[in-house]
Every structure is written in structure tokens, then in C-alpha cells.
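Removed: one protein chain of the complex. Kept in place: all other protein chains.
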Amino acid sequence: MAEKELTQRTAWDKVLANLRKRSLWMLHYCTGCGAVELPPTMTSRFDMERFGIMPMVTPRQADILLITGYLSVKTLKRVILIYEQMVAPKYVVGFGSCTINGGMYWNSYTTIKALDRYLPVEMYLAGCMPRPEAIISGFNSLIDKIGKGEANSWKDYYENYEFYKKNQDHVFGDIETHHDVPADGRYFGILEAKR
Amino acid sequence: MAIDKIGSILRPFTALKHIAEKPDTIDVPRHYRPAAERYRGFHVNDMEKCIGCGTCAEICDNDAIRMVPVKGKEAGVGKTPYRPAIDYGRCCWCALCVDVCTTNSLSMTREYTHISPDTNTFFILPDEKGIHEKEFPTGWHADDTINFLDLKRVPMEALSAEERGDSFIEIIKGFSKEQARKEASRCVSCGLCTAACPAHMNIPEYIDAIWNDDLTESGRQMYKTNPLPDVCGRICTHACETACSIGVRGEPISIRWLKRYAMDQIPASQLDTLLTQNVVKQGSQSVAVVGAGPAGLAAAYYLVLMGYRVTVFEKHPKAGGMMRYGMPEYRLPYEAIDKDIDFILSLGVELKTGITVGKDLPLDAVQKDFDVVIMATGFHGGRSTRVPGTDHTMVFQAVDLLARITKGDKFPVEKEIVVIGGGNVAMDIARSLARLQKKQYGEVRLTVTCLETRDIMPADDEEIEEGTEEGIVFKPGRGPEEIIIEDGVITGLKTSRCVRVFNDQKMFAPEFDKNDIEVYKGAQIIEAIGQGPEFDVFAPFTASLEMAGRRIKVDEYFQSSQPWLFVVGDIIKGPNLITGVETGHQAALGVDYYLGKRARDEITRIDEMLGIALAFQKDQVAQLEKAPRLPELAGLLAIEKTNLGIVEALLSGRNTRIHLRQELSRVMRRRDYAYLEALARIPAGPGAVEAVAVRAKAGFHLYTDMLFLTKSKELEFAMDTLRDHYRSLAERFQTM
Amino acid sequence: MSSIITANDGRDIMPGANAPENREYNMFIGPNHPGIEGNFALKLVVEGDTIVRAKTEAGFLHRGFEKLMEERLFIQNIAIVARICVPDPDPNEENYARAIETIANIEVPRRAQFIRVLVLELSRIGSHLFTFGGHAGTIGLYTLPNWSISDRDRVLELFEELTGGRVYHIYNMPGGVRRDLPSGFKQRVLDVMSYIEERLPEYDDIFFNNKILLNRAQGIGVLPKDKALEWGATGPDLRGAGFAHDVRKDDPYEVYGELEFEVPTGEASDAYSRLMVRRREIEQSISIVRQVLDKMPEGPVWNKQPNPLKWRVPAGDAYVRTESSKGEYAYYMVSDGGIRPYRVHVRGASVTHGVHILEHMLTGARIEDASQIMFSMDACPPEVDR
Partner (left out) sequence: MNAQTQAPTTSRPPAATGAPRMTEALVSAITAETGIATFRTKSPRRIEGTVQADALHSFAAALRSRVGFEHLSAISCVDWIAEGEFELVYHFWSYRDSHLVSARVRIPREPGSMATITDLWLPASFFERDIHEFYGVVFQGNTDLERYILSDWKGPPPMRKDFSSRDFAHEHFTFKDYEPTWDELIDGGYHGQKRQGEGSDE
């Protein structure tokens, strides 16, 4: 059922948003060193399941993609494949300094320096790496944003896909993700259907 | 391990005993858990305590700290308007910046949560309140037992009181190699000293060169702005050490003694290798310098390098001015003076001694023979207190006596002497006479009295302490009333207590308490209450010169209202040695602008320096494009194009923008890089290989100068890359 | 021979599916897989459920540490060094500091050496608890990760109090450590130690003596004893095969020579015996921590070094080894007398366990045991990639 215009928030959208925000599933993929603070967040010590957030193994059913710290070029290729396999609405959360301006690996030849050139990022957490308490506060503010319907950064991927594709190609040389992104955009009602 | 089958299946259910307990989940965010006392959280910086020295930016391994000019923070001695801005898209919270902070103004709080979709909020300018302006307790802060800086100076050996009691041998022994390198290792190259030094000497560069044991490079850096390093290494008033950032919490770097150490190791014969500016052939225009003091000699040095014919007139038998005739030998040995002066003269400066302009040779005669005249006559006229009895024969002026000691003339030295005055000159004459007394009578009976109380005496503290060790009695805070003369012989000086020296408007108006009288016994009185200029030297033009208060009115290049007349040294600014050197240097530039009719070419900001580098790189590319296809030059064109790309990227790069506007802490001039334009005209024809080698050496010197200009890793990294390229290129063609 | 792909009457529903050349197929586990420890991939050639050939793929976490270290001052590297192995960062810091101390023969105050041993043992306890959680997760026993990782968090709170950072401590410096113990810290460490000591029997009940684990782990992932040394196994994996080799005993550093502790070993050299070796090592580490705390002398904690912006380490090289929770962790550092290290080679413990030994042990194993074998070898991918 293609989503209608998301700007005016019909009653159904509000209900949907409320249901979605209480059952966010986070993809269980530790891309960087920040992932060592995830087990304490997932398990009983900080227990993010109190907010309905649970680790999910497949990108097909995940809502949140955590980029936990730096992204080497090799991992970025997999992350883009995963991101395009995730069903919208999807939220990328950037952990720590490395996703903002390169972090401590600013002069490394393999890590990307600014995540928002390759994927639309919903929110960044400061820290090297962010503590479990900061992660949970981050998830809470994400939940509020989804509840209010403001967490729409994922649309940006479809709207200016050329920008993202150009940057991705700049890093890898033309990669083929076997994913027709514009078609997804049309499916999710972001881009107007092809006449 | 015998594990019975049934047990191992049932035992997991023992975990059920925890059902009744409360879960150990920390109920974040409802229940806020504070971080540990030492937690390395977000930064806080005490903006007032911070002096903007940039050492935190220097140590940061992620280049996360950029120094930005903050409104309302003014530059000053030991202070800059720059404050650290921290980029939390780079920071790894390692707290090296907190541990290396020279003033302990930077510390960390226990706050750790910052969430935002907008990355711009991750670039903060920390102040006392913190990132979210919530009062979080202090976390990781500097620890005085463990800090990276060496706050203690390397002690300098000096002659003990007995050894130096009756001798004029130099007191300070100077650093050994290990001591000098250890002292040099303490410097964090923050550049505050350069800004505070009147002559803006390249102090971080030459200290770094001493640390790297490359003494010729150290000498080269000194000669860029000071042709009298030997002298300054001994008697400079070292304003740099008062500005030193290490001095905030510890003892400043002994910059003066390091300068002396470096110059002591360089023999006079090698001084010519230290010149970085190329010596231009002598042109037709001539300049007369009146007075061979530090100011006159500095002006002469820079003018002769610019190709002017310079003649120096000096009334004393030898050049040196106050350096030789006003400074006792135990502070400044004459060999040090001669080493510097002989080198300057060797560059082609003509010295005429024994001629007093204004007496033997009137100023207008000089004006006719020379295009420009620089007056550097200094403060030789001693002022008198004019209390009753000062006309007695046994009342002397300190400056005259000091000159006589240098010339070796005889003069009476009484068993008891009283010196009036509290400045360095008073200390010099008092300690010199104390030595003569010890030699003649075997004991020192000398009293020094001055208006100022002990704490506001203008003399250096070491001078007063060393003087007391040598047996001199100090009576500060006393006003001279009258010299008591009984049947033709001076028996003492009557003084009254001086209540105040300056009135409310800080004008010199001393008030005395007449009924508190003390008499100090002495058969000889020396007056050292300050020196004044002798304006009769300007004889025919004195009337037509505009005056500013008691001094001649000059512009920033010390050009007086008469365009052909420049006035430098103590009579215009000071009185001290390094200011004399600075005025001489500035006046030389003023003369060059006036005679050479050239526009001013000071460089004030880093992007203007980069403009020169850009022009140089463009010439490189142009020359190589014209050069013949030689095997040695294969691939050079591509490299030069990338270098050009690097410099263009810096100029247009938004990231480096903030640093490009940084004020230079030292005086750079386009003239210093005039040789780069000459390179563009070297023919690219058959001599191409040699031409590339010459240009490579020029490039190396250009980027060596620029490397110390900034704290930004972006600029530093680019300058370092370019410098290494030109060093290897020059080595490849063996012309270093 | 009827097989599921043929119809009842023997017709071949998928012609050729049974042909010998089609029996093997490629199966990729990771890099995004809950059974993988970190960002790592296994490329398996599988026939049915048995792995015929296995090849590991790393490099997802490669940041070029050794190159970055050559472009930083000596003191600046103490921040980046801890990031090489995330579950057990302290052997890196201690190795780096000791390598410089060996080259420049800097003398470390005794109190700092005791504190370093305290930090290393606490890091070992935390890392083992972390591995228990992972190992239990691969078998589906999810009670233990919730217990062990939350108990590990108490150790992290101790670290936060001592060093100012939970995971990355940036606490060791060439010449000693950056701060002394905070007041009352000794008592809190002893409390956490006794708390973990009480918890271990409960772990035994729900996990170590659990029937499911015994069935799943015993006899699985056998490291052949005769090959163990030749293949370069070290640490708990080698001790699981019965060799009592431990760098703290063979090549004692800091003050390990003065402490009494045994080196537990297993016999079966399978996943279960390696797990039990780690389990008993925690007890030894707890006793070491207690010994360190009561033998710790008073005194300075840092032998002051010159101004870091100009400090030069004299030319020379040094090979320093520590016993990390994963095995022998070594640094080879070369200095050419400059202000930056000329070369730092990081020899992580997993370069042998997580690569070739894992490939050998997976050959012939079953698919469902692949993750468990990897966790039993405790291979930490960032050590492999650096």
C-alpha cells in the first residue's frame, strides 16, 4: 500500500507512527569499534528492549541501521547494500566522531570521513564511543521524532539519489548494488510514479 | 568432572532464585547516572585564564582543536585573541590537551550526552559554562604532580660572590650542550615570545634548531631580525621571557641564555653563512648613520644588505655606543661586542670614529654629502639631581664613569661612595665601583639610595640580589636632600624619606617626609638617575623639527618631519637594547621605501604569504613547461602541478579559511622573498637543470619560513610536504 | 539411492541437482551475522551440512593503525593504540608503553607497575566475561549473556573511575600511568572481585555444567594437540590443548614475576575445554588482583619524560609481548631517533587463531558449529585487520 503524501499527517499516519516508534528493530551489525557498547545496551544492564528496540539479524526487517563509528571503504560497500535492502522508513544513526568528520582516523587511507555524503543520517551521537546511557537517550529522541513524524531523512536518499550515487562511485568506482533505488522511491511514494 | 546427567539438566533452574530480586538494570534515562569523578566528558575552557597559546591544538593527535579569534579578547604581552574551538567530529576524548595546557584553563566535565541531527552543533567553542550550559561537575582536570610540561628551568652556573667580588670576568658561565638542549626541549613553540619581542625574533625556530642540534640554522633564524645576537644573548631585557606561556605556571624558558649558547658555538668566521637575504650589490645611494650604538649598527646592517653605501660616524674611539661604554665588562665582555660589530663592518659598512657630529662636523654638512641621515646618538647626557653640592668635583655622572672604566682612564675611587639612582645603570656603576673598591681597599663600603621602594625599583631583581651579595648596601625609598661638604671635602649625603614617587595621574612628582632624615657617609657621590638626549647634535635643524612632547615627532618608520632625517634608538624609543635594534631595522625599511620609492611590503596575514607561494608555484610550472625535454626533468612538471594544486586548495579551501586570516606574530616582508621573482627570469634553456636546482633551494627556504606560522595541521602538513619535496629535489641536484 | 530431490517413483525433479559437481555450494557467513564476533566473514564451501573448505575474510575493520602511528608523535599514539582490539584494549596500551621504555630504557616506578598489572587483569576478566556472553549467544543460551555482560559492566565502572574512560582507558604512558588510584578505589575493586567470585558458581549452574553446552561444545572444534604449537596457537586456545604456556610465566613482565598464580589447562583441546580454561583463568585473575592490591607500595606513578612535543626516543628496536585474554599479544617497535615511531608492528593474538587455524578447524565441521568454533577460538577481527 503506497504511502500517500506524508506531509499532512492523517490520523492513520499518527497511529502508524505511534505503533512504529514502539517497535523499532535495530540491525545487529557492528560496523565499527563503537559496537562494543551495544551488548551492555542490549542486555540486562541498560536493556533497550524497555523501549521496544530489539536487535534484528536481517536488514529486511530492521528499522535502525547503526553506524557504530568509523566506516572503512570495504564495510561501506556492504553497508550500502544493506541500507538499500532495508524497508523504508529506515533510520541511520551515526555513533561517535568518526561518522561526522573522520574522527581519529581523519588521515587514514581507508576510512570515509563524513557519513552524510553516502547515506542520509537521521541523528549523530557524540562520543568516542558513546556510552550506553547516551545511546539510550539517542534512541529516545529518535522515538520522539518518529512519533512526531519528523524523522524523514530516509526520503532524502531517494530524492537526491544522484548526489549519494556520485559520492559512492567516487569512493568505489561504479558499484552495482542490484537495487533499483528510483523504483523503491516510487514504491514508497517519494518520487511521483513514472508516467 | 563427574557431572551427573539429571543434575546438569535441572541445575539451570536454580537461576529462578533471582526472581524476587530487583533487576540490576540502570533505569536510564529516568534515573540519571552521573559519570565517575575523573570522567573525560565534554570540554570547558576558562576564557580569561586561557592565553590562546595554541599548545592544545599542537598536541591534539586528531587536529580536532582549531584556534579561532574571539571578539573581546585582545592581544597583549603573553596573550593572544585566539581561543581553542573543539571539533567533536574529530575529538577522541584522550585529554592530552588538558594535561599539556600551559595555564590549566582547559578541563573536562562529566557530561557525556549530545545528540543532534545537525553536525554543526558538534563544533563547539568551549567556555566556562560548557556545551549545553548546564552546570556539570568537573571531570578530568590537570594534575599538578603529573603534567607534560617541564616547569623548572635548567639552573645556570654563575661565579660565586667571592669569585666575582673584585674581577670583571663575565659572571654567567653559559650553558653546556646537554643543558642547552634540555632547556630547549622545554619550549612548546607557542610563539607568544615572538609577538612580545620588540624585534619579533624567530624564537621558536631557533630554539627548535638548538634542540635539533643544528646551530647554523639557529644562527640563521636569529640574523633574520637581529644583527647583534651575541650582545642580546647577554644583556637583553628579555620581554620574551615575561610573555613565555611556560612562565604562567612555572619558570619561563631562558630564551636569552639559549641565544647566547647558540652564538657562542658559531665562530666569527662562519657568520657569513648565516645570511638568508641575498646581499644586493652596492648601489649609488648613500646613507649616513650618526652614532654606532645598537640602533645605528642595526640600521647600517640592513641598509648595506639592501645595497646602500653606509657610513657610520662615532664620537668614541670604538663603535658600540652604550653597549661598550655604558655596560660593565662582567655583564657584556668586549669580545662579544666586537664579534657582532666586526661582522657588520665586514659587509661593507664604513666606520669613522672620533668624529662628533654637531661639533666637529655640522649636521647640514652631513646632509649635503648623503641622501639620508639616521640619527642614533642615544642617551649619553646624564641628568643631575641639582641638590645643593652637586657642583663639587667629587660628584660624577654614572654614564661618564662607566665610559672611563671602558676606556681605562684613571679616576679617583674613595673608601666610601654613595650612588643615587635605582635603575640598571645605577646597578652597573655601583657594582663596578664595588669591584674597584675591593681591588684597591680590600673591602666594599658603598651605599645605593633611590626614590623608589624596593618592590618598584626599575632595576632587574637579579642585579639587586647579586649586588647585595657583593657587599653593596641598598637604601630604597629615600630622596636626596643635600650633599654635606665640610671644609671642601664631601662627608655624606643627607636624605629624607620619599613618601610617594608618582602622583595620581602617574606623573613624576615625588613627595618627601622632611623630618625623617638619614645621612649616608661617603666621600664621593655618583648620580645615576637617568640619562637624557643631547639635542644640540641636531644644531642647525633643531628649530625646524616638529616635536612630540620631549621627543622628536616621527612616523612608524622613524622618519622625522624632515624627510631625509630618520631618528632611531634610545632618543626616540626605549631606552633598551632590543628596541634600539627594532627601530634600526624599521628605519632601514623606511629609508628603502623613501629612497627606493617602493610601496610598503609588510605581510600581516598568512594568506598573503600563501599568495607569494602561489606565485612561486606558478613560476615553477611556467618554467618547466618551457624547459627542454631532459631526462633529469622527467616527471617534475607533473609534481610541480600537484604542488600548485596544493597551494591553490589551501587558499580556496573553506576548512583552512580561519587560519588564513591569522595575524603573523613576526614581521615578514615581500622584499625578503624578492629573490623568488628573480628565479622566474632564470632562462629555461640549456641551463635548465641548474635552474631547477636553484629554484628548489629557494622553495625550501620559502616553506621553512612558513612552516612555523600556524597551528593548523592542514597548513602545517601542506608546508611540510612541499618543504620535503624541495629538500629532496635540491639534494638530488646537490646544491643544498 | 533416493534423495529428497527425487520423486517417489525415482524421477529426478531437478535434473542434475544430485550430480556430484553440484553437491558442493558456497555459503557466506557475515560480515553482517549475529554469530560472528565483530565485522568478519567466513566463506565456506559446504556439502550438505558439513563444511568442505573454509576461508576467512577480514579487512572490514582495517584503518591502517600501523601507518597512522607513523604519522603521530610518540605521546599522541597512546590514544590510538587502545582502539586496535576493542574487547581487551589494555594489552595494547601496556605493550606500546613498554616498547618505548625498553628502547629508551626508562625505569617505571614500582607502584605504576602494580597498577598496570591491576588494569591488565581487570581487562582480562572483562574480556572473558564478554566472550562467555558471545559463546553462549551462538548456542542460544541467552541467560548467560545477560548475566556476564552486565557483570562485565561493573568492571567497566571500575575502569571509568580509575582512568576516566569506560572502554578506552588511555591510561598507560611511557614511564608509568597517568593518574594514581582514586581514594577508596581499593575497597570497591575488592567488592567487585568478591561479587564476581560469588557469581561464578551461578554461571556454572546455568551454563558451564549445562547439558546443552556439554552436548554442543564437547568434541567440537578440536585443535589437534600435535599441531597446536606448529600452527602458532597461544593463550587459552593453546592451554586448552594441555600446554601450560603463558607469557606471564614464560616471559614475565611488569611485576608478574612476584605474584603467585597457576596456569589452568584443559586436555580435550575442544571448544568446551577452551571455555573452561577461560572460566578458571578468571579465578586466577581475581586472586592476582587481590595480591596486587595488598602488595602495592606507595610512591610516584609516573617517571617524568621530556616535553612531548619535542621528545625523541633514541634509535633502537624492541619486541615486547603480553598475555592478552586472547593469547600472545606482541609489539615490534622501531625508532630512528626521531619524534615519531619509525615502525610499529602489532602482532595480535588472533592473527593465527582467527585465520589459518580457524580455517583448518572449520574444515569438516558442521555449519551450526561454525560460529561456536569461532567464539571458542575467541578470534577478535580488529586484531587481524589493524
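Here the chain labels run A, B and C in written order, and each chain numbers its own residues starting at 1.
One rule holds for everything that comes next: a residue touches a chain if its C-beta (ideal position, glycine included) is under 8 Å from a C-beta of that chain, and two chains touch if they have at least 3 such contacts.
Just so it is clear, the model here is predicted, and its values are computed rather than measured.
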item	value
Neighbouring shown chains of the undisplayed chain, as defined at the top	A, B, C
Which residue of B:E217, B:D338, B:E482 or B:E648 touches the chain not shown here	B:E648
Identified contact with the non-displayed chain, of C:R312, C:R347 or C:R366	C:R347
Sole residue of B:D87, B:D400 or B:E466 that reaches the chain not shown, by the stated touch rule	B:D87
Touching the absent chain when the full complex is considered, from B:L347, B:V519, B:L614 or B:V694	B:L614
Interface residues of subunit A (partner: the chain not displayed)	73-74, 77, 100-102, 106-110, 112-114, 117, 170-173
Contact footprint on subunit B, counting only the chain that is left out	68-71, 81, 85, 87, 89, 119-125, 607-608, 611, 614, 648, 651-652, 654-655, 657-658, 660-661, 717, 721
In subunit C, positions touching the absent partner	24, 26, 43-45, 53-55, 57-59, 62, 64, 66-68, 71, 102, 227, 229-232, 234, 243, 245, 250-251, 317, 319, 321, 328, 330, 332, 334, 342-343, 345, 347, 351-352, 355-357, 359-360, 363, 384-385
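As a convention for this text, only the chains that are shown with their structure count from here on.
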item	value
Chain contact topology (line, ring, star, complete or other)	complete
Inter-chain centre distance, subunit A versus subunit B - centres from mean C-alpha coordinates, in Å	55
Distance between chain centroids, defined by C-alpha means - subunit B, subunit C (Å)	54
Residue numbers of subunit A (touch at least two other chains)	44-45, 104, 128, 131
Shared interface positions of subunit B, touching two or more other chains	24, 35, 61, 92-93
Of subunit B, residues touching subunit C in the complex	1, 3, 5, 7-9, 11-12, 14-15, 24, 35-40, 55, 58-59, 61, 92-96, 99-100, 139-140, 143, 145-146, 148-150, 182, 184-189, 208, 211
Residues of subunit A defined as touching subunit B within the complex	44-47, 50, 97, 100-104, 106, 114, 116, 121-128, 130-134, 136-138, 140-141, 153
Touch list for subunit A against partner subunit C, complex	27-33, 35-37, 39-40, 43-45, 55, 57, 59, 70, 72, 74-75, 78, 82, 104-105, 107-111, 128-129, 131
